[in-house]
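Shown here: the complex without one of its protein chains, the others still in place.
Labels run A and B following the written order; every chain starts at residue 1.
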Amino acid sequence: MEQKYKGEFAEFWKRYRRNRLAVVGLALIGLYVILALGADLLYSYDFITGNQIPNAFSGIASFAEVEDGGTVRRHLYLLGADNFGRDVAGRIIHGARVSLIIGFVTVAFAVVIGGSLGAVAGYYGRRLETVIMRGADILLAIPNILFALAIVAALGPSFRNLLLAIGITSLPVYVRLVRASVMTVKDQEYVEAARAQGASDFRIILIHIIPNCMAPVIVQATLGIAQSILSAASLSFLGLGIQPPSPEWGNMLSEARSYIISAPHTLIFPGLAIMTVILAYNLIGDGLRDALDPKLKR
Amino acid sequence: MPDIQLSIRDLRVHYVTEEEDVKAVNGISLDIERGQSLGLVGETGAGKTTTALSILKLLPKPTGQIASGSIMFKGKDLALASEEEMRKIRGNEISMIFQDPMTSLNPIFTVGDQIAEVIALHTTISAQEALKRAGDMLELVGIPRGRSNEFPHQFSGGMKQRVVIAIALACNPSLLLADEPTTALDVTIQAQVLAMIHDLKTRMKTSLLLISHDLGVVAQVCDTVAIMYAGKIVEHGPLAKVYEKPLHPYTEGLFGSIPVLHEKKKRLKPIQGLMPNPADLPGGCVFHPRCPYAQGPCSTTVPRVTEKGDRKVLCLMYEGIIENRMGVADV
Partner (left out) sequence: MGTAELRCRAYSHYMQKKDSMLKYIIRRLIHLVPVLLGVTLIVFTLTYISPGNPARMMLPQDSTDEQVAELEKAMGLDEPFVMQYFHFLFGYDGPGDSFDYKGLWALDLGRSYVSNRPVFGTILERFPNTMLLTFLALVLSIVISIPFGIISATRQYTKTDMAVTIAALIGISMPAFWLGMMLIWVFSVNLRWFPSLANPANLKSIILPALTLAAMNTAVQTRMTRSSMLEVVRQDYIRTARAKGVDERNVIYRHALRNALIPVVTVIGLQVGQLLVGAVLTETVFSYPGIGTIMVDAIQRKDTPQILASVVFVALVFALVNLGVDILYAFIDPRIKAQYIGVVRKKGGLLNGAKI
């Protein structure tokens, strides 16, 4: 059994690897994950959120005296400093942690809740399906970012509300996706066989149906993470997400906006960070789609 | 002196991809006389369609390549012809009918437009005149001309194939390539379409290369037959003779796998094994792994063409290299 899974994974990897850009995407995300995990080792949180006013707008790769944890030391501002003299590179790396968490948590939330609703709707049909799908239609009728904006505006800007807003707005896609998959799978012979053996509905959905409609969900979830990170950055840019001095790419851009003439580096790098992460997830999503597409299997 | 319309000599076609080099056609030679029809028979993947596509130089780009050989048509070697020259030949002097009529017509143009297009391309007549001629063609294939303003999705499969045939014959070509023209159709419609191709071909004195995996279809229309296996023509000769007494073990195998009504046979005899992977052909005779008569030299010696009167065969048995166990030593 284990052998079989190994073989399947090897086969999948062989197909995934063919798409070179997808491998680049994976490497980029790997790099960001390592940086995010090691963020505290590279720059302490207090240091990158504390002001170093004399060093404001230090240029790229410049050295300056900084106060860090009560001591004064020479510090290399790799990507320069912002308007409060905070290290831009450090804030980007700590921001990566925030963005990756937002992406993962919101999508996990949407996949689990949305997927369950979709599975229930697709499996049971009838009135339950009507109610769930009408709900999904309504959520889909409000554009994502607008809906998230309304939620945060109403509940007040906080990390929790941001996660909630983005999580809820990502939900309906998975409801539809899983429902559609379940509907095509549920009448297959092997499901009928399981039913004939007296398996419970829960068991049938969980063991027999869900694994067989994972491929489109995995692809959508990868693209969904990119979407969530973008939404979070957009909301923070509008002042509705994570508030400064907590480092987040969107709020860094929001602050840097006023210094577009004097300190463009504070504007360029956080934006590049957002772009590369989203690009990486899009590349992975494309690669997964090709690798998981049964039509291309041969 | 026979009037040779098309003469293929030692044609080799390869599909070159990053991973492998697929040898689809491996040195075939064919002649088609004016007004004559040749049936090209073989299993899927034998290289029949590739042969037809290389005559029109429509091999999928950039993988399909004519590696060597010549395709002489009206004194010109098509293998060396430019794209410009080919364009004037396609649809005009050589036409092709494809396998699946459901997908062979462009969904956004009316059938009349699609027939008129080929006429307009190869003549100097006005668009109006071309449309009128398109209507004539429709009637010729048994569709009322009033339907020329309809779109392909309004036609059934058999009707679509008639439209495809109308397009192919619109410019009165001297050679028609028909690639499994009836395979995708219902049996009853198959017979109609086949009869129509035969009738029109005779009337217009068109030469025909009919590609099929179905010996019955070929028997209805063709004068000569060529049996293709793994990119090679293993047997070639007049239809009646080949059907009566196959020379090549593969041909024999093909007939052995067809049910015959008036003979009492216990069981059909399918050919053992599968067609070899064209990217990795066996040495010696390509058929030897499946051949019931195979002997030692078959796996090492590549057979050459042996002429037996008006028939040709590609088997070591006729070269005197191995013992002939088929019992058809003389024809």
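Basically, a residue touches a chain if its C-beta (ideal position, glycine included) is under 8 Å from a C-beta of that chain, and two chains touch if they have at least 3 such contacts.
Just so we're clear, the structure is a prediction, and the values are computed from it rather than from any experiment.
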Of A:Leu42, A:Ile145 or A:Met214, which residue touches the hidden chain? A:Ile145
Which of B:Leu6, B:Leu40 or B:Ile89 touches the missing chain? It is B:Ile89
For the full complex, which residue in B:Ala79, B:Ile167 or B:Val242 touches the chain that was left out? B:Ile167
Check the options B:Gln5, B:Ser37 or B:Ser104 and report the residue that touches the missing chain. B:Ser104
Touch with the omitted chain, as defined above, among A:Val66, A:Leu162, A:Ile274 or A:Leu288: A:Ile274
For chain B, residues touching the missing partner are 56, 58, 83, 87-92, 95-96, 98, 100, 103-108, 117-118, 121-122, 146, 151, 153, 164, 167
Can you name the residues of chain A that touch the chain not displayed here? 21, 134-135, 137-139, 141-147, 149-151, 153-156, 184, 187-188, 226, 230, 233-234, 237-240, 253, 257, 260-261, 264, 267-268, 271, 274-276, 278-279, 282-283
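By our rule, only the chains that are shown with their structure count from here on.
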Please compute the C-alpha centroid of chain A, do the same for chain B, then give the distance between them in whole Å. 55
